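A single protein chain has been omitted from the complex, and every remaining protein chain is retained in its original position.
Right after this comes chain A.
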């Protein structure tokens, strides 16, 4: 789905990313982790074509990223941002309908009726009772679900998540990630997620890319990547890594040094 080759980016002579090489397979849940300032957001912005790389190439669905128009790209990939949506006066249903923008002609029309699709996504996300409410009346968690709904309405082949759970409590975090996984099972969408929370990354990702100061430390399964030594080298703190009693995946526990 995605091929990234020799990617480099610098801001005013300060290198942010160097020699990034990886592939993401179709239908995979791919995580990007790393400490603050490791370049993971920059990498995601380059995949979503918001900023251009200095060197290297990204290929998306067998076509170089640079050859997509904005509208073509919006039919292939959708992005869920960490900030969520601003408190504007649009209704939830109207925001979801905006997700169809890349498929509409200049009159705002589309060949097929999209009402069933929007209804289905509102069901999946539990947005039906909120449909006629405006964004400025919603809580942070609700707004993030609307933003995800809008991204799903785009029917992307690739869904990018930029630290989507940052401002959510644990209940909403799991809810959001479960919705994404459920959607992935039915549509075979590829997911690339920048995640801050290593435990969430371990629970949901098939493979994880670890970044440190703009350099790729490695790509592998959660078992390969979430090891005590690797985490200490990158994050500067030595955690305890244990196996999750139910999911049998690595989970980390922090230890205080004071």
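By our rule, contacts are C-beta pairs under 8 Å (C-beta built on N, C-alpha and C of every residue); 3 or more make two chains touch, one makes a residue touch a chain; residues count from 1.
Assume contacts and distances are computed from a predicted model.
From the set "Menaquinol oxidoreductase", "Cell division protein FtsI/penicillin-binding protein 2", "Corrinoid ABC transporter permease" or "Metalloregulator ArsR/SmtB family transcription factor", the protein name that UniProt assigns to the chain left out of the figure is "Corrinoid ABC transporter permease". Although one chain is not drawn, the whole complex shows that of A:4, A:43, A:65 or A:79 it is A:79 that touches it.
Interface note for the absent chain: among A:18, A:38, A:154 or A:190, the touching residue is A:154. Considering the whole complex, the residue from A:59, A:104 or A:223 that touches the absent chain is A:104. Residues 48, 50, 69-75, 78-79, 81, 83, 85-90, 94-95, 98-99, 101-102, 104, 106, 108, 150, 154 are the ones on chain A that touch the missing chain.
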